[in-house]
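Just dropping this structure here.
Removed from the display is one protein chain of the complex; every other protein chain stays in position.
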Amino acid sequence: MVSDTNPHFEDVDAETVDELLEQMVRIRRFEEGVLDEFSEGSVPGFVHLCHGHEASHAGMGVAMQPDDWLAVGGSRLHGQYIVKGVPFDEIMAELFGKATGPNGGKGGSMHLADVDRHLYGHAATIGSGQNPAAGLALAQQMRETGNVVLSTIGDGGTSRGSFHTALVFAAAWNLPVVYIIENNGFAISYSTQQQVGIDSLADYGKPLNIPSYSIDGSDPVAVYETISEAITRAREGGGPTLVESRVTRLRGHFEGDKQAYRTEEEARESNAERDPVTNFQERVIEAGHITAEAYDALVDEIDDEVGAAIQFAKDSPDPAPSTAYEDVLRLPLYGQGEGDA
Amino acid sequence: MVSDTNPHFEDVDAETVDELLEQMVRIRRFEEGVLDEFSEGSVPGFVHLCHGHEASHAGMGVAMQPDDWLAVGGSRLHGQYIVKGVPFDEIMAELFGKATGPNGGKGGSMHLADVDRHLYGHAATIGSGQNPAAGLALAQQMRETGNVVLSTIGDGGTSRGSFHTALVFAAAWNLPVVYIIENNGFAISYSTQQQVGIDSLADYGKPLNIPSYSIDGSDPVAVYETISEAITRAREGGGPTLVESRVTRLRGHFEGDKQAYRTEEEARESNAERDPVTNFQERVIEAGHITAEAYDALVDEIDDEVGAAIQFAKDSPDPAPSTAYEDVLRLPLYGQGEGDA
Amino acid sequence: MRELNQVQAIREALDEELERDETVYLSGEDVGTFGGNFGETQGLVDKYGTERVRDTPLSEIGIVGHALGASIGGLRPVAELQFADFAATAGEEFINQIAKMPYISGGRLKAPMTVLAPSGAGIRAGAQHSQSVHAWTGHQPGLVVVAATTPYDAKGLLKSAIRDDNPVFVLAHKKLMGFKGEVPEEPYTLPLGEAVVEREGEDVTVVATQRLYHRSVEAAEELAEDVSVEIVNPRTFSPLDVETIAESVRKTGRLVVVDETPLRYGTQGYIASRIADEEFFSLDAPPRTVGVEDTPIPFSPTLEDEVIPSTSKIVDAIESVF
Partner (left out) sequence: MRELNQVQAIREALDEELERDETVYLSGEDVGTFGGNFGETQGLVDKYGTERVRDTPLSEIGIVGHALGASIGGLRPVAELQFADFAATAGEEFINQIAKMPYISGGRLKAPMTVLAPSGAGIRAGAQHSQSVHAWTGHQPGLVVVAATTPYDAKGLLKSAIRDDNPVFVLAHKKLMGFKGEVPEEPYTLPLGEAVVEREGEDVTVVATQRLYHRSVEAAEELAEDVSVEIVNPRTFSPLDVETIAESVRKTGRLVVVDETPLRYGTQGYIASRIADEEFFSLDAPPRTVGVEDTPIPFSPTLEDEVIPSTSKIVDAIESVF
């Protein structure tokens, strides 16, 4: 449920509110575009959409500096790519499996990586990205880059032990990493928190004395503030933070999920009350921060960008089949072709 | 450090004190025998001795019913086999790799399993036994056997995520299982608790609302009482318990460990102050529970049994080489040799 | 005869075994109300309840690790993985625990558990959701590894796996889930550890399973005018029924081994080498292997189609031995 104080944007400056709003709308409109294209069969494989996670993604994205790293987790991915600054064209092209995607079509929706933007990419085996994130953080620490690493995971993923091991390493080495659990109440159909019986997933940080917070992830300002604080702590050598960002999954796990495990009422209810985008939009307009016209113009502008990205993806060439054999290893191997030295 | 209240055996009946004492002495004398034989080269491979863990093993062993299951963890194993009731002869023969060992020499020191005594055996890959223990517990629950499963792990092993996953399953399914962390302060040379920064390893149970206790594992009575309570809770449908049993590793991790990571003083100190066997022995004698003579007679009797076990192991035949190819699979496979049915 | 698709065949096998033996239970992610990743457990929770059809937390270590213990404790668990690739997340459990505990115990422990998972490529799911894992799991002594090619196989092999006293890993193929085939109404099981000659021929033996079996049949049809192709479906990859393949090669004198595992240390080389060793003097041509040429499975359709052996690659391989 979106909390009453959402958004308490009085606390943050107008520019940040603008950014948060824009990022949220960018995510939603992009995903609507993906949904259309998926329904028409243009997007291969399966897609998981971010509806309901926009505030969480936006808050975290706006809190990061461009050189901070993001290791993407959970199944709500596109919004995370977007807030890390990857252009729509590129994301869409990768989703379409085209040569112009950042990964030349080898990755797709689940695997977008953009090293130049410090986007690590995703372990589509849910919960396998957190230890690499710890290692990325160690690299920042040892190389004294001043950068921080953010790493997301879903509520479901927290049942995998690899997540706990990552917390252990982060605590032991006081790493500059922020772990964010996006708790949307479901691992596909399983209600992790309820069925496992844990009051708050943030509690997982407590045994290790990792500062831990549970926040309303539908409130972009709350997310922005908590993550900003965690990033600052990490940057100043204060070590890891664990944040549970409570969100709602407004659609099925993947497109096509019939959600037999969820009452229709529940699904409807959530759409009305818990949609962070309409909620934030209404309140910023109500508060006079932005006019309804300006908001509509923003949406139109973004829709144009989405449309252009779809066109770009459609117009882009498929990767050449021979590229399938590239990038397996960097060749020649060390010393290869030179004989015993 | 052995706590001041150790042993507060006033709380338990005399018979239980006897049993605890006897089990502790059995473990210590057995291990001394193993040490001698290992030093003389009769025991193949490497050995990890239980010195310092005797009270923890005895307390847990005496608390169990014969039909309760034990899934052995950590590296202090022989004492756990002993308290589960495996005769010295059999353990020693398995350590020697002889045909008369319960596992015909296939297992050795690290892998003794005795299904008839409900001893599951050991995952010598530290920390891999806890999920099987959860499954064993599920079998008890579904089959309504009324048995409980105990599963030990070292402090080091708690860094492996598989342990946390086992806690998650145990909590989710309210399983009749007791996890016991034998915290001896070291994973070989690494001080897990200190270096990872956790106040008590029992805290790992708290996020999941698993009843969690941290006890002086050098006090056999404290162990007996806490584990008994946990077993009763599990047997009555009250679900899992997590117990941190704080012990001292009186010797190196394995025989031959030079312990460069430990000051000599520390090692000496621990021997004097933290030895649970001499400590319990002195106090039970002091309290008039047993006379010094009777104690010595007990030791002699056990030593004879150890000697006989060594002799048995020495006299036993090596396994026939051809048995190496047995027990890989149970053959024929289902339907094999019968054609499509 | 009645036709079922692979999903229906699997569901029927599960249903029948749950019905037959009360020590059998099913567990895995979303096997309950959700009905299983491909619908293969639909309706079972309503029929057998949440005790015997158990949703699990998201952890394959928990799923197959607990199943090992449960099997030793007297149950017959069927543990489901949503994708066979996730076996790697429980690599330790497969390699060091499930495969070895019975052996280590000198045969004292019995682990009659089944792991069920869909493997293989073709659904545009990318590198971590598209692998064929029967080479690296079949390489571990102590595991029985089975791959289903038809709905008939899927049902019969899964039922036998559940009844078998060893840990059995049963691999359906994702891309065959909707594939239909004849499945008798009467209950039946299929023997584990036995290959079957699916198509008789005189000139060349093709060993193939799962999706590439069907492509091999296409290849055989295409070549039918010139070449008489015999096709052997191993069904069980571990242990492997080498004798049935050898017998075929003694007749045909030629061998092409086709499988979806990566070639390096995959299934193909081992099969070919066993024949090269045991039937060297029966062979009239070099044994050929066809598989994934040592790349991960890429996402893009163009790329994925490139790395999975096509019918025409199989045709080429067959032609190359003449």
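Residue numbering begins at 1 within each chain, and the chains themselves are lettered A, B and C in the order written.
Everything that follows uses one rule, which is that a residue touches a chain if its C-beta (ideal position, glycine included) is under 8 Å from a C-beta of that chain, and two chains touch if they have at least 3 such contacts.
All figures in this text were calculated on a predicted structure; none of them were measured in a lab.
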Touched by the hidden chain, restricted to displayed chains: A, B, C
Residue, one of A:Gln23, A:Ser128 or A:Thr226, that touches the chain absent here: A:Ser128
Touching residue (missing chain; options A:Leu35, A:Ala139 or A:Val299): A:Ala139
Sole residue of A:Gly41, A:Pro66, A:Gly288 or A:Gly337 that reaches the chain not shown, by the stated touch rule: A:Gly337
From C:Val7, C:Leu26 or C:Ala127, residue that would touch the chain that is not displayed: C:Ala127
Touching residues on chain A - with respect to the absent chain: 69, 71, 101-107, 111, 113-116, 120-121, 123, 125, 128, 130-140, 142-143, 149, 161-162, 165-166, 168-169, 172-173, 326-330, 332-341
Residues of chain B (touch criterion as defined above) contacting the omitted chain: 44-46, 97-98, 104-111, 123-128, 156-157, 159-162, 187-190, 192, 195-196, 260-261, 318-325, 328
Chain C residues touching the omitted chain (full complex): 85-92, 94-96, 99-100, 103-104, 126-128, 135-136, 138-142, 238-240, 261-274, 276-278, 280-281, 283, 285-289, 292, 294-296, 298
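Keep in mind that, in the parts below, only the chains that are shown with their structure count from here on.
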Length of the line joining the C-alpha centres of chain B and chain C, rounded to whole Å: 39
Separation of mean Cα positions, chain B and chain A [Å, integer]: 45
Chain A and chain C, separation of their C-alpha mean positions in angstrom: 35
Overlap residues in chain B, where contacts from two or more other chains coincide: 161-162, 165, 168, 172
Where chain C touches two or more other chains, by residue: 56-57, 59, 61-62
